[in-house]
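Quick one: the structure is below, and I'll ask about it shortly.
Apart from one protein chain that is not included, each protein chain of the complex appears where it belongs.
Up next is chain A:
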Amino acid sequence: MKLTCLSKGDGFHYPPCHMLNLCGFRILIDCPLDLLAITIFSPFPYDVRFEASEYPSDVPLDAQSPTQKKQKLERQMTPDDLVCAEPWYKTVKALHLWEASLIDIVLISNPMGLLGLPLLTQNPRFCAKIYMTEATAKIGQLMMEDLVSMHMEFRRFYGPDDSSFPWWTKNLDGEEVPALLKKVVFGESGDDLGSWIRLYSLDDIKSCMKKVQAVKFAEEVCYNGTLIINALSSGLEIGACNWLINGPNGSLSYVSDSIFVSPHAKNFDFHRLKGTDVMIYSDFSCLQTAEVTENGCNSPDQDNNSTISSDKNDENLAASLLDTEESLEELEKLAFVCSCAAESADAGGSTLITITRIGIVLQLLELMSNSLESSSLKVPIFVISSVAEELLGYTNTIPEWLCEQRQEKLISGEPSFGHFKFIKDKKIHLFPAIHSPNLITSWQEPCIVFAPHWSLRLGPSVQLLQRWRGDPKSLLVLEAGISSGLGLLPFRPIAMRILQCSFLSGIRLQKLPTLLSVLQPKIVLVPDAFNGRINHTEMKPIPMLTYSENKTLRVPRTADNPDVEIMAELASKLSWRILRQGENFGLARLKGELLMEGGKHRLVSGLEQEASSGKATGLRHWGSVAPETLLDSLVKMGITGSIEHSTGGNGSEDKCVIHITNPSSGFIETSDIGTAIITDDKNVASQIFQAIDGILDGI
């Protein structure tokens, strides 16, 4: 088995990407897009931005703003540094080095891992089998469609552009270009240019999804008779999974970002990953250090800069994996977001939530509607996205993919998620786009808006942020990591309160030793970045290898030799040899047909097994022939002869010759290593052979 980590990704929205070589098959795990990279593009054409900043906001941008801007951005970037062009998208660089036709299998672990796949399936030589869960396929497809629809708005600005080279990078290698921007465009090592690609179309998505084989959790699918592939819930998101692959050379588990106790999706199903021969640990979430310090916001009131972080260092290591502490903490964060939104609404400000993690959105919708209902505040909630209606509708028809508490709701006849009721009661309003005709009529401020895209470059969030950025009463809820980069640059200065949220998106490092001691893999592969972060003594009994980005790691076989399963019926038909030497053994030549079936070698009755009649070929004998014994047997057959011993002179073997005199002449030479029958009389030779065969053990 060989593992090549093509990319270690970057957080929830950009999962890692690996190439695996297993039993001679090439398996690509996930095919994401680095959507954070599109922050190098300006969210609006230059002139539009100019106008936009003149936009009369409720609270006029005060006079100090320009100076503040100057101070803040001195020797730093200005919005003008951003690329004014239709965005291109950054894919996994190393993936382009692999010939598409050589990939046999693609495994997609979660909707985010699907976003780049149409770029791969566009390739006419691509012919791999693609597996993902039904829910990942559905949610991922909606996410891609939403991405395309948001992107189309850019096309309206810039018009069609069919260049195949990212021409907009031409002016970005100059010295005056900010380093941060260059790093995103050209990469750390400066060779990322080839990973920029134009976005796919709706047709590309469609044809990509046609090639997908969607599976259920714990459904066994068999690839080529050799590999049995299982998608097992990871708890990260609805439909997100880890992989268990069983083959003739052992079992392999792939653990991606996983959440033990999920408040919406099915929990991390780790029990089924027990005792695999190889475990690939690919949960990088613990390396995402939460941005506690800088949040790139120049809001006048520092207290408003709340950062929620999932970082908690001194956690009890011995805590069981399924403790509810984590989920309670997560719930607290959500409640805090709700209370902040309520505060804003109280003060007459609106809230813009750009988080698009579906699990978080579903929970926030539920919590906010509930808390608004119990308070006197009458604030409408808007969800603006081209796929909101379908996505929210879908989540109420998939009890099988949800956590147990949500499943219980089905049993009692309630919808899985609370938003169902609130949409019906017109407390939550769904609109496909910001220019939807009905939106104008039901629009009302203050309000709470859920709008993509989290990168703040696409979708309705851009316009809404423009609208509210100067309003200190309004609240902006962001995904973690956005404010520290280029994210907020085009919207500065911002008077809005900013809440940056990082939610639990994987296994905390402290839980890894416990998890490993529960799962007991024969060998575990962890990212090299874990070196120094994990206490190796704790992992002691389990051998560990580390893998690095873009290096191929060869993993020695830890499994025993594979079994061959022989149909009992066939085994009883084999002709068993009884041995003179070593009566503890039973030997039989195999017959039948060897198949690879369901990941197992199987020997079954073949059609033609009787065809090779007569003596089996390739006879083997062992032991030695005592000349006297042989002569005795020959005499019984009516063959007479005499024995002549010859002690090997000059180092040659001891040899013995039996001269045959009757019925025809010939002789037998026998030594420790072999016996030769020398005669041209076929019958005599056969008889002699029979006699020898009777003395030696053989098969």
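Everything below uses one rule, namely that contacts are C-beta pairs under 8 Å (C-beta built on N, C-alpha and C of every residue); 3 or more make two chains touch, one makes a residue touch a chain; residues count from 1.
In the analysis below, contacts and distances are computed from a predicted model.
Q: According to its UniProt entry, is the unseen chain "General transcription and DNA repair factor IIH subunit TFB4", "Ras-related protein Rab7", "Metallo-beta-lactamase domain-containing protein" or "tRNA (guanine-N(7)-)-methyltransferase"?
A: "Metallo-beta-lactamase domain-containing protein"
Q: Which one touches the absent chain: A:Asn396, A:Ser461, A:Ser474 or A:Gln687?
A: Residue touching the chain left out of view: A:Asn396.
Q: Among A:Lys522, A:His621 or A:Lys655, choose the residue that contacts the chain missing from this document, as touch is defined above.
A: Spelled out, the listed residue whose C-beta touches the missing chain is A:His621.
Q: Among A:Gly116, A:Pro166, A:Gly235 or A:Gly592, exactly one should touch the missing chain; which is it?
A: Per the contact definition at the top, the residue touching the missing chain is A:Gly592.
Q: Of the residues listed, A:Pro124, A:Gly174, A:Gly413 or A:Pro541, which one is in contact with the missing chain?
A: A:Gly413
Q: Using the touch definition up top, pick the residue from A:His96, A:Lys216 or A:Lys655 that touches the left-out chain.
A: A:Lys216
Q: Tell me where the left-out chain touches chain A, residue by residue.
A: 215-220, 230, 272, 390, 393, 396-400, 407, 410-411, 413, 415-416, 560-568, 571, 574, 579, 581-582, 584-594, 601-603, 606, 608-609, 611-612, 614-625, 664-666, 672-680, 682, 685-686, 689, 692-693, 696-699
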